[in-house]
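Yeah, one chain of the complex is gone here, protein chain that is, but the others are all in their spots.
Moving on, here comes chain A:
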Amino acid sequence: MNIRITGGRVIDPSQQLDQVTDLFIADGLIAGIDTAPAGFEAGHTLDASGQVVCPGLVDLCAHVREPGYTHKGSIARESAAAAAGGITTLVTPPTTSPIVDTPAVAQLIQDKARETGLARVLPMGALTRGLEGEQLSPMHALAGSGCIAFSNARLPIRSSLVLMRCLEYAATHDLLVLFQAQDAELAKGCMHDDSTSTRLGLAGIPEAAETVEVARCLMLVEQTGVRAHFGQISCDRSARMIIEARARGLNVSADVAVHHLLLSDVNVDGFDSNYHVIPPLRSQLDRAGLRQALLADGIQAICSDHQPHDAIAKQAPFAATEPGMSGLETLLPLCLMLVEQDLLEMPQLIAKLSCEPAAILGIDAGTLKPGRAADVCIFDPAARWTPSAAATRSGGGNSPFMGTELRGRVTHTLLAGEQVFKL
């Protein structure tokens, strides 16, 4: 069906567009902006007055929990949550069960996602077999089966030799490697190692748990020339190393989870397990550093790091709970706080949620250019609403933002011209 979206503020950083205009969609593709293409007849007109019309968001890290952990989430539910959050493309880590180290698992995830039809779900492949850090995974075959990038998640590759071989092999086939940098031994804890962890008596994870591994990875990236991305960095010093590496001409990029831009370790006071995340919420200085790195182009994308959990996973003393927050539906409103706080302009923010993550992945998404798939997010930047665990579409309501009034709400999401969400 042909759709005309009228009267909205159309923001598409991929073509430096920010104006109140009309968007025309035909046959699932963007058919035109401002002026209707010849012979266009709208089957449906969508009034977007007072709203922002932007490319469907691209989320670089969202755990869909399927296969293997469907008591926490599923492709159907997480896709529905993504659609409600304006996210049309999401990348899911290889830590399913079975792990994404065979083409069959990669295909299963994509088949289920296509069947559901609410979001594009792109699997990441395991960098090593079983994520055990010892033997290379069949990266070429996995890429052929749709794996968009390769990661060992937060599981260690203890041997630098094995890691170097992984990067050489990925470079051979021009594959993207995604690091979720963490030194396994230093990361044995449950929150940032600082005065709050000291006071609460919770085992701390020092900054070095991340920076030591970022440094090792950067050196090996430089040596191998692989395309590399750092996912969910949490420390100011990591961001600085990445900025410095980019200045030296390294082909590296980074993203940050939105909660690391808004919260800090002091939020753990009171032992609310919803603040238990890995990497941990860092210091207020780290938070300030990450925010600056967004401006200095050290960090190109913001993701949800969506990790839905069943209720029991969070009902225990802090250290005994499972880390992670559910975040697909709150990604956009939380990011809009950065605009409200005058850190980013709206188009800058949209870029970090659309064309920039798409460029990191090297995919044709996150844009409203004519001829491209009509993945569109329409949101009311002023709408106030309160997310709740009861109303979430995701399998997990584990988020400290549940019950907090947020500003900015998605009203419509289109995937290839089909409406997959309407408020």
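Here, contacts are C-beta pairs under 8 Å (C-beta built on N, C-alpha and C of every residue); 3 or more make two chains touch, one makes a residue touch a chain; residues count from 1.
Simple rule for what comes next: contacts and distances are computed from a predicted model.
Missing chain, UniProt name from the options "Aspartate carbamoyltransferase", "Lipooligosaccharide transport system ATP-binding protein", "ABC transporter domain-containing protein" or "Succinate dehydrogenase cytochrome b subunit": "Aspartate carbamoyltransferase".
Residue A:L263 is the one among A:M124, A:L263, A:L349 or A:A373 that touches the chain not shown.
Only one of A:L46, A:A81 or A:L202 touches the absent chain when the whole complex is considered: A:L202.
For chain A, the residues touching the chain absent from view are 193-195, 197-204, 206, 262-263, 266-267, 269-271, 312, 315-320, 337, 341, 400, 404.
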